[in-house]
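What you see is the complex with one protein chain gone and the rest in place.
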Amino acid sequence: MSTVAFIGLGNMGGPMAANLIKAGFTVKVFDLVPAAMQTLAEQGALTANSACGAAAGADIVITMLPAGKHVRSLYVGDDNAKGLIDVVAAGTLLIDCSTIDADSARFVAKHAAEKELAFIDAPVSGGTAGAAAGTLTFICGGSDSAFEQAQGVLNAMGGNIFHAGAAGAGQVAKICNNMLLSVLMVATSESLQMGIDHGLDPQILSDIMKVSSGGNWTLDKYNPCPGVMESVPSSNGYQGGFMVDLMVKDLGLSQEAALLSNSSTPMGALARSLYVNHAKQGNGKRDFSSIFEQFAHSEQIKK
Amino acid sequence: MSTVAFIGLGNMGGPMAANLIKAGFTVKVFDLVPAAMQTLAEQGALTANSACGAAAGADIVITMLPAGKHVRSLYVGDDNAKGLIDVVAAGTLLIDCSTIDADSARFVAKHAAEKELAFIDAPVSGGTAGAAAGTLTFICGGSDSAFEQAQGVLNAMGGNIFHAGAAGAGQVAKICNNMLLSVLMVATSESLQMGIDHGLDPQILSDIMKVSSGGNWTLDKYNPCPGVMESVPSSNGYQGGFMVDLMVKDLGLSQEAALLSNSSTPMGALARSLYVNHAKQGNGKRDFSSIFEQFAHSEQIKK
Amino acid sequence: MSTVAFIGLGNMGGPMAANLIKAGFTVKVFDLVPAAMQTLAEQGALTANSACGAAAGADIVITMLPAGKHVRSLYVGDDNAKGLIDVVAAGTLLIDCSTIDADSARFVAKHAAEKELAFIDAPVSGGTAGAAAGTLTFICGGSDSAFEQAQGVLNAMGGNIFHAGAAGAGQVAKICNNMLLSVLMVATSESLQMGIDHGLDPQILSDIMKVSSGGNWTLDKYNPCPGVMESVPSSNGYQGGFMVDLMVKDLGLSQEAALLSNSSTPMGALARSLYVNHAKQGNGKRDFSSIFEQFAHSEQIKK
Partner (left out) sequence: MSTVAFIGLGNMGGPMAANLIKAGFTVKVFDLVPAAMQTLAEQGALTANSACGAAAGADIVITMLPAGKHVRSLYVGDDNAKGLIDVVAAGTLLIDCSTIDADSARFVAKHAAEKELAFIDAPVSGGTAGAAAGTLTFICGGSDSAFEQAQGVLNAMGGNIFHAGAAGAGQVAKICNNMLLSVLMVATSESLQMGIDHGLDPQILSDIMKVSSGGNWTLDKYNPCPGVMESVPSSNGYQGGFMVDLMVKDLGLSQEAALLSNSSTPMGALARSLYVNHAKQGNGKRDFSSIFEQFAHSEQIKK
């Protein structure tokens, strides 16, 4: 089995690395937080003193970082430090699982290609639950051969693995999807609440729209109206799930992408404004389906 | 078998009445257009000289009319004319299949109840193809007993039959659904186009989002991007399907409902504005998925 | 001087009637609330036992009522009661100062015309302060001759008197203006806050935009950012002024009008959604410039 360097052991990266260990990979980890490394070491990981230390000698490097600037500087380096692409062996496969702007992904891919290294942008969806269960979805951008090469290691961490296109396409597809998701959530919320305002039972209205032309993922899996669906955040005080702050981040990336390509996204742009205001009102750490409360009457919310 | 009076034999009503004849009902029809009655007569319908003439003596009355004002005046009458509720026999079941404002449906139901007549609002979805094939969806509002009583005749014209709630609930549920549908269509269009603007293949992007959290009815059944899906309007110059003008009508009803209930529907309201402008630019008779062209570049549209 | 019947003595109607008394008119008042009549009686008004009682024998009738349905039934009557147009003398001038839907105004004008009575819709702006000071703006719809005839009595209550067009035009012009105002308020708020978020002083930014192409009434007279302008609601905890609930009412009328005329108003529709949500969050009784808080950070609001 190959040796994998895993850099970035947060809520997502930690369980992903653990699944690689379970699948039999030799995993060498690095994180700025020592305790995060310690947790993985107890599960069988080797630890390194630096990102470059972890990557040197690995067959595959996987990174899971907060934003584009971290990915750029880690891979390509700067005036003060070498980048990963300067230290890995020829033939090393580079996989970045962070959700970042497409431009940064293309920037790293271009610099990697100059050193004849294969780079894949492979943002994930499925959240911390999917990371732990090994059922993440990966949406990849990069060459066909690199995508083929990545199958084994990605399969150890997830279920669906998509090839969206060339470098950066994984990031673009993910934010197109998440922008669309945000609109589905807002529009489903306002439609359900309008029904409630007219005396309809949200359970019945959901059942009808789910199998009609209003059908969408939020009605199937993630109903935002409290009490309609068990085991979703809306029936648990909007705790857990996918945080509003993270949706605001993804909607920021989507609007950044729209500016770059001169695209018009009226619904996505409106969703961003509504989510930013929702976050400013103190809902940043709650699940993103809590946008439903923007439409509900105050007496509903108090219940 | 029961005798059914069917009033309003347009593109939807005509084939619906024909399916009742095929199912063995005695059908007595009326329409202001003689040719429309003649077509049904050739299929075995009895004809009447007036709406009241058709309804007198029927077990069930079904109406399919353009707008709330027509439904109000036909059922309840006015200074100059009696209404259907003044002429039908005790125990007659009244079913209005028009898509109209909920207030008009409740108005007729209230007047019918004063005469101890059962009234159901039962707007349909499924379009002219569904009307011809007998696969319409009915979304009904009214009492449990009336809903039970209507099963037989509705089954002869359609597949899914939903009971959304009390009088008017059928109309509310339908416009909640269609408002949501309009947003799905616009948001899916802008997301696909943003992907295209970044060089992604809309087919691949659709495949990814369809099974991800962006999944919705338009990606499954009605992709708005030309060439992605066969046998849908977008691959046929946006001909056929559900006309922009009809979506504008339904979005008008949804906003009327939102005003009545003091509901906030930012996405639905924005969709209405975009569709009204689209119609004003000469697209009123094209399929509603042609909203995609608002986001495409002019060179894409020319192709 | 003429005799004026004044019906509806609320926060607006009361001071308006008082100004007529001061100007020397003989004023006969009616209101459903006896105390409201008593207040006017103390200022010199005659009182009546009913609206029709006040109107009978008057040269001019002025009404100030909450909604279209009240105006319709008061003027035209119904099955149970005569309307004002059934009891006033030939040649009486009818002036409705309520802010209502244009359709109701046209309905009353038509029925008045059938009795050869002149009717003017004359909604006001200027608020309770303008009503007290006699500086209201009147925006009138009706014939040229009726508009001429109304000058004297309107001048006694206000400053600017506009003739917007035929019957109903006063109502249309007022809601066009107030819809536009709502957008000015939201857009000015978001622009100022974006400047603040980048470290700019809202006072300086306001001064610049006021004399540049972003200049608008809210920057001149009603800055929504606390501390920029003295003596406006934003510098007084958003108390007083024009309530959010009233803006929601006017935006509802504007959207009703947009539906009637098949007009597209993306900005006005969005403003309505934002104001409805703002009201649902408990801000209905605060001044409408408090929409600024939707954009501010929570720490700003606490200050």
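We call the chains A, B and C, going by the order they appear; numbering starts again at 1 in every chain.
Here, contacts are C-beta pairs under 8 Å (C-beta built on N, C-alpha and C of every residue); 3 or more make two chains touch, one makes a residue touch a chain.
Remember, predicted model here, so these are calculated numbers, not experimental data.
Between the chain not shown and the residues C:23, C:133, C:176 or C:246, the one that touches is C:176.
For the chain missing from the display, the contacting residue among C:10, C:53, C:77 or C:214 is C:214, taking the whole complex into account. Note that of C:125, C:143 or C:300, the residue touching the chain absent from this view is C:125.
Between the chain not shown and the residues A:177, A:216, A:265 or A:290, the one that touches is A:265.
Mapped onto chain B, contacts with the missing chain fall at residues 270, 277, 280-282, 294-298.
For chain C, the residues in touch with the chain missing from this view are 102, 125, 137, 139, 160, 162-166, 168-169, 172-173, 176-181, 183-184, 186-188, 190-195, 197-201, 204-205, 207-209, 211-217, 220-222, 254, 257-258, 260-268, 270-271, 274, 294-295.
Contact between chain A and the absent chain runs through residues 248, 252, 255-256, 259, 262-266, 269-270, 272-274, 276-277, 280.
Throughout what follows, only the chains that are shown with their structure count from here on.
Chain centres here are Cα averages; for chain A and chain C they lie 50 Å apart. The mean-CA centres of chain B and chain C are about 39 angstrom from one another, to the nearest whole unit.
Residues of chain A in contact with two or more other chains: 270, 294-295.
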